[in-house]
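Yeah, one chain of the complex is gone here, protein chain that is, but the others are all in their spots.
Right after this comes chain A.
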Amino acid sequence: MSEQLVFAMEVILNGLMAGVLYALVALGFVLIYKASGIFNYAQGVMALFAAMTLVGIMNGQVPFAHVINATFGTHVYNFGWTIPALLAILLTMAVMVVLAWAVQQFVMRHLVGQEPIILFMATIGLAYFLEGVADLMWGSEIKTLDVGLPQGINLWLDEVTFNIFGYGFFIDNLDIVATVIAALLVGALVAFSQYTKQGRAMRAVADDHQAALSVGISLNFIWIMVWSVAGFVALVAGIMWGTKSGVQFSLSLIALKALPVLMLGGFTSIPGAIVGGLIIGVGEKLFEFAIGPMVGGATENWFAYVLALIFLVFRPQGLFGEKIIERV
């Protein structure tokens, strides 16, 4: 087997892994869009907010310490304790539920019946607001996030592939963990929406708000639930990306990686987000590997969008999106 082909196989595998990470971010968008028709621009910032909250809770950091100290002349920064990762994740999830309630109570509830573009604009405002609150709450410095996830080359795969191809593949342990978690997450989301009362209610709301209301489903509750689940997905994405690079404000920009995934997979399909993520991941990595060196490299960011646009020409609703037919 030629050396280039072996390298390409390694690139494809890594592309698949990267795609899973993109899909994790895209999932949050899909959940909210599917249930409420809102394109949540703040999803990336929610991942940032969740990761910052997790690190803050784990390290026993006093929220809003700078504001408190500046106002009262105190010097409190830390409670002096640390909290185990699992408990901190549960507490962070509770914070994300409160956030979901607040978003519904103070923003979305007042915009029921408005045009989608109004709701979209509201989420842009929410993104900036949340970024500012995260900054005030936890500070702008880069925080190291260690919830015990393994990182670095998977030596077993390295050895196995070396024995087969004479070249050991690099696969990051963190990417493998992310893949397993993403699979579990998708399974749980599908099971939740198919087999639980709340899940079925969520699907009913997604299909027809007014019909759902007429059979006694509380829109308010369902939307809080959906934003909470999206918050949970954001937390998972924040943990994965934050473990790689430290938790910092650029985490919010991972949303940019989710957009081509959504365009390709469709805004309303959970499997679409996964398949879209995998296609984008593999596509951009392969293009960078094969064509990148000829055109100066750094092709991944724009190629992902080009790939998504090519798909859009043939399937405007995305691979798995619902075909919208409007008759006049």
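Points to keep in mind about this one:
Basically, contacts are C-beta pairs under 8 Å (C-beta built on N, C-alpha and C of every residue); 3 or more make two chains touch, one makes a residue touch a chain; residues count from 1.
Criterion: contacts and distances are computed from a predicted model.
Missing from the rendering is one chain, named in UniProt as "ABC transporter substrate-binding protein" (options: "Electron transfer flavoprotein subunit alpha/FixB family protein", "ABC transporter substrate-binding protein", "LytTR family transcriptional regulator" or "Cytochrome bc1 complex Rieske iron-sulfur subunit"). One of A:V98, A:L184, A:L253 or A:L309 touches the chain omitted from the figure, and that residue is A:L253.
Contact with the omitted chain, checked across A:G37, A:G60 or A:G139, is made by A:G139.
Only one of the listed residues, A:G125, A:G166 or A:G297, touches the absent chain: A:G297. Within the complete assembly, A:S245 is the residue of A:T82, A:Q114, A:Q194 or A:S245 that touches the hidden chain. Think of the hidden chain as still there; on chain A it touches residues 7, 10-11, 14, 18, 66, 73, 131-132, 135, 139-142, 144-146, 151-153, 170, 172, 241, 244-246, 248-254, 257, 285, 288-289, 292, 296-298, 300-301.
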